[in-house]
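Only a single protein chain was left out; the remaining protein chains are all shown in position.
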Amino acid sequence: MSQFQKKTQITRLERLGSDIIRITLDSPEISKIATPGQFVMVRTGKGKDPLLRRPFSISQVSNGRYFQILFKVVGRGTALLAHCREGEYLSVLGPLGSGFQIDYTTINCLVGGGMGIAPLLFLGKWMSRKCPDNLPLVVIGARTEGELEPLVKDFQEIGLSVYPATDDGSLGHHGFVIDVLKNLNLDAGSKTYVCGPYPMMLAVHLFCKEKGFSCQVSMETSMACGMGACLGCIVPVERGGYAHSCFDGPVFDAEELLWEVK
Amino acid sequence: MSQFQKKTQITRLERLGSDIIRITLDSPEISKIATPGQFVMVRTGKGKDPLLRRPFSISQVSNGRYFQILFKVVGRGTALLAHCREGEYLSVLGPLGSGFQIDYTTINCLVGGGMGIAPLLFLGKWMSRKCPDNLPLVVIGARTEGELEPLVKDFQEIGLSVYPATDDGSLGHHGFVIDVLKNLNLDAGSKTYVCGPYPMMLAVHLFCKEKGFSCQVSMETSMACGMGACLGCIVPVERGGYAHSCFDGPVFDAEELLWEVK
Amino acid sequence: MGSKIKEVDLGVSIGSLRLKNPVMTASGTFGYAREFEPYVNLHRLGAVVVKGISLEPRAGNPPPRIVETSCGMLNAIGLENVGVNRFISEKMEYLQVVNVPVVVNILGDTLEEYREIAERLADVKGVAAIEVNISCPNVKKGGVAFGTVPAMAAAVTAAVKQKSTVPVIVKLSPNVTDITLIARAVEDAGADSVSLINTLIGMAIDHRTRKPRLANVIGGLSGPAIKPVALRMVYQVAQAVSIPVIGIGGIETVEDVLEFMLAGATAIQIGTANFINPRASEEAVEGLAKYVAEQKLGSIREIIGAVVIP
Partner (left out) sequence: MGSKIKEVDLGVSIGSLRLKNPVMTASGTFGYAREFEPYVNLHRLGAVVVKGISLEPRAGNPPPRIVETSCGMLNAIGLENVGVNRFISEKMEYLQVVNVPVVVNILGDTLEEYREIAERLADVKGVAAIEVNISCPNVKKGGVAFGTVPAMAAAVTAAVKQKSTVPVIVKLSPNVTDITLIARAVEDAGADSVSLINTLIGMAIDHRTRKPRLANVIGGLSGPAIKPVALRMVYQVAQAVSIPVIGIGGIETVEDVLEFMLAGATAIQIGTANFINPRASEEAVEGLAKYVAEQKLGSIREIIGAVVIP
């Protein structure tokens, strides 16, 4: 296993929206070996509060040296990160977890909601580089245009077709990504790669099951360590018992999970 | 009692040496009523660690609006403060404690060591403004020139005569402030206003006692609240029992204290 | 803000004592209340609990008395206080004028001392309740804390009840195997309410000097660090007794207050947080008013013990 604990320098900090931040970090070790769907654990402050690291998907890798995380400010840890300055160093653990299993021979569709779009950027870029003849479709949604537009552009820049949806209709389809996905009328044998809120992933999973599409989902759980030591990050699995999202996942075949229909 | 809890803006942050910082804060409420020897309690971080506020003497007041604190980075709280940016806000409680009792009719001598010089700047300015005909003498010491020189200049700018001492002899007398003080051959009835490390204050107190000079000292103790609520900040007193450095002091008549000769 | 507070019902009762809201200040962290006059509209608080009072004045422990720890602090003040007589003659007048219910925290080394203090406080105007600190060592029983043995805790409670003319709150020590046993013992002995938790016993050492950081060697741990332990104990005790429970331990914000009330607390006390934010108590009152209004509750009492156990 190759994992690193590194002091990584912030080479860029961008505000994509009022509370959406993208940080570029300089770490050849992590950037060279990361694969789409993997994540890093980041220390957010200097003191002992907040105590634990925070998990973030690797959302882009460039030049075998830099990688990015993309996040929304939702609490104290992310607020501290948003307050960082370029040139400062962050302690990062990674790359962690097992990512997406890519099939280059079929129709691939990336489905993302909110910050779940983060790992899909890395995945989309990876697919288009490895197999430029079979580009994936991208269906992504967010609450409103402001949050979604910069990410739509990112996908478009690497030449992918994007089908956006917003809760308020300010960009693309007025409604949910699942509706957009349904309207795409994908062929049998298509594969979906999904990351987003639980209800959205559940809806996509149920739809895929009905259509016979394969469906991989990236699960967010609370994590203390991110590396298999605490056993805190469990998700219930179909065959009984639990899988550990930080090493069995975060990406799982949706069929293997035990979904809770709330 | 007038005390305030304020979000104060940092209008200036200066590095006087590698680990000596001066912060100017914008607070008319505090600046208008503060007197020399009083202090403020400052929150140093955003999280709950470090938990407690940190005490700092008010070291300058200007335009009835701004006040300064001058400190050395010695631990986590001061390191966090040193990391602040101009324009940011600090939560400050003050002005707290009772300061120096000034006698304008006699020879006054300010004696400071290390960061104990901080409150003496305010005191020296105050004296020279209230009574320009009777300027105090200033005897201050530090480890080395780098630490002392900017402060010597501050006193000189308000027209005071400074007698510096450094441990390494790089500026002024090579040795302790107590030696400089002894060499001044002050007249009977002189008064000293002292702030610095315990052994230095003890030496000055013993000297003053011998000479019949009055001696006021500013005592540093560990403080949780700074405002009389925790009863943590005690100093043993001559008559038995304890005084509370945050409200009976931090400035005390040296004769009232029970000194521990280590 | 002021008008909003009047619109909503924040009232709670501790025995026969009716409080306009559940926010109290914890003993030893709010002085004799006057210290907070520059920061807090004292009459807006549910009640103030004053620094623990003994029969005779006490000078307390030598310095250092406090040391910061991770998200907490240790104190070994040693119960410095002016004694019950000077408390009544010097401190109560101001508190009577301010018109805030005063809960007097009391302590002693023997049953007789507890009884005697309660007697002297009887009928003092403005004293709304007595809070009995049973974490003190029983000097007659070799220094074992009253609060760690159910029978001893019950005996102190009965002694104070015998003399007290106001509701008696017994303040429980968390340094026990089963806090519900102590809670039930003092309930049976007549306590009108229990408050918890007092500090956890802790220690810190300076590795450079090799000396304990407190002159008293050990001290009491308080602050956010202990909140999870306090909340668990409040939850357990609220289920074990039928008298009102007052929650204490690491409370800083209205969110913390809500957690303790959901766990079963009828009222709460804010302690260490007063040192960091002297307005913490009043802000908690304001926060509760806002919460009741926003959630459209009939009264704050609706959330007491309303935690949903799946």
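For reference, chains read A, B and C in written order, and residue numbers begin at 1 within each chain.
We take it that a contact is a pair of C-beta atoms (placed from the backbone, for glycine too) under 8 Å apart; a residue touches a chain by one contact, two chains touch by 3 or more.
In this text the structure is predicted, and so the values were computed from the model without any measurement.
Participant: Using the touch definition given at the top, which of the shown chains does the missing chain touch?
Facilitator: A, B, C
Participant: Thinking of the whole complex, not just what is shown, which of C:122, C:217 or C:293 touches the missing chain?
Facilitator: Answer from the full complex: C:217 touches the omitted chain.
Participant: Of the residues C:59, C:111 or C:203, I need the one that contacts the missing chain.
Facilitator: For the chain that is not drawn, the touching residue is C:203.
Participant: Specify the residue from the set C:167, C:250 or C:271 that touches the hidden chain.
Facilitator: Considering all chains, including the one not shown, the answer is C:250.
Participant: Can you tell me which of C:13, C:85, C:110 or C:175 touches the chain that was removed from the display?
Facilitator: The one listed residue touching the chain not shown is C:175.
Participant: Can you list where subunit B touches the absent chain?
Facilitator: Those residues of subunit B that touch the unshown chain are 48-49.
Participant: By the contact definition given up top, give the residues of subunit A that touch the hidden chain.
Facilitator: Per the touch rule, subunit A residues meeting the hidden chain are 1-5, 43, 48-53, 93, 221-225, 227-232, 234-236, 240-242.
Participant: Mind pulling the subunit C residues that touch the left-out chain?
Facilitator: Subunit C touches the missing chain through residues 69-72, 74, 148, 175-178, 200-205, 207, 209-212, 215, 217-218, 221, 223-229, 231-232, 235, 250, 255, 258-259, 262-263, 303, 306-310.
As a working rule, only the chains that are shown with their structure count from here on.
Participant: Taking each chain's centre as the mean of its CA atoms, which one is most distant from subunit C?
Facilitator: A
Participant: Quick check for you: compute each chain's CA centroid and the global CA centroid, then name the chain with the smallest gap between them.
Facilitator: C
Participant: Just give me the whole-number Å value for how far the CA centre of subunit B lies from that of subunit C.
Facilitator: Whole-Å distance between the two chain centres: 36.
Participant: Measure off the straight-line distance from the CA centroid of subunit A to the CA centroid of subunit C, and report it in whole Å.
Facilitator: So the centroids are 47 Å from each other.
Participant: If you average the Cα atoms of subunit A and of subunit B to get two centres, how far apart are those centres in Å?
Facilitator: Centre-to-centre distance between subunit A and subunit B: 53 Å.
Participant: Among the residues of subunit C, which ones contact at least 2 other chains?
Facilitator: Touching at least two other chains: 70-71, 224.
Participant: Quick check on subunit B: which residues sit in contact with 2+ other chains?
Facilitator: 48-50
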